[in-house]
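A protein chain is absent from this complex, but the other protein chains hold their places.
Take a look at subunit A:
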Amino acid sequence: MKVLVAVKRVVDYNVRIRVKSDGSGVDTDNVVMSMNPFDENGLEEALRMKQAGVATEIVAVTVGTEQSQDTLRSALAMGADRAILINAEEAPEPLGIAKLLSKVVEQEQPQVVILGKQAIDDDSNQTGQMLAALLNWPQGTFASKAEFEGDSVNLTRETDAGLETIKINLPAIITTDLRLNEPRLPKLPDIMKAKKKPIDMVEAASFGVDLTPRLEVVSVSAPEARKPGVIVANAAELIDKLKNEAGVL
C-alpha cells in the first residue's frame, strides 16, 4: 500500500523561541529549522511499515516555501521514496492545509495518511482531523501504537483518560504521538542519495481551493517570565500567601 506522510518545517525544538518586536509572530529569521518532531514519528512509522512489507511506497508531502525542500530532503534521507512540495508563500491555516492535502490524496490515492498530531510551532492539532472530515475517512489520532491487519489497523491512542485501542478501516488518517516510535537518524549514504530522489514542486494556487485566512492574529507575546521564589518564615505565612496573594485557597 501507498503511504502519504505530511511533514512540516518548523523552528528546531532546541531553539529558544523569540517573539518579533512588533508582536506579529515568532521570529523565524536566522534560526535553525527542522522537521516537526511528530512528523518524524509519522515518517518513521511509514518506514517501519515498509520494512515489514506492509507499505510499498512512501510519499512525503509538505506545504511551505522553497526552503521547505530541506525538510523534504531530510524525509528522503530517512527513507521516503519521493516528495511533493506544495509552494504557498503565505502559510495557510490548518483548514487550508487540509484542503490541499485532500487534493494530493485524490491524486496519489494512498491507503494511509500519517500526520503529526500537532506541529510544535502553532500546536494547532487540527490538520489531521480536518483532513479526515474532508475525505470522509476514519481517523485515529494521538497514536502510540499501530498494527496493520488486512484492510484495517489497530491503533492505541494516548488520551487524557488513558490508553484507548481502536480498530479503524483503511483508507484512514493517523496522527502520531511521540511515543509511537523512535525516529531513526539518517545514514550518510542516504543523505547523499536523497539529493537525487525526486521532489515535485506544485503551486498551491493550482489546486483551486480556497485558502483565504479565517483567523486573525491579534497579538503574539512571550509568556510572562517566572517570578523569583521567596522563602516564607512559617506555615502560617505560607497559608496567608496562598490565600491572599495567589488566591488558590
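Throughout what follows, a contact is a pair of C-beta atoms (placed from the backbone, for glycine too) under 8 Å apart; a residue touches a chain by one contact, two chains touch by 3 or more; residues count from 1.
Going forward, contacts and distances are computed from a predicted model.
Chain not shown in the complex: UniProt lists it as "3-methylmercaptopropionyl-CoA dehydrogenase", one of "DNA-binding protein", "3-methylmercaptopropionyl-CoA dehydrogenase", "NADH-quinone oxidoreductase subunit E" or "Elongation factor 4". Here the missing chain is touched by one residue of A:162, A:189, A:208 or A:247, and it is A:189. Of the candidate positions A:29, A:123 or A:160, contact with the unshown chain belongs to A:29. The omitted chain makes contact with subunit A at the following residues, 14, 29-30, 32, 34, 70, 73-74, 77, 185-192, 194-195, 228.
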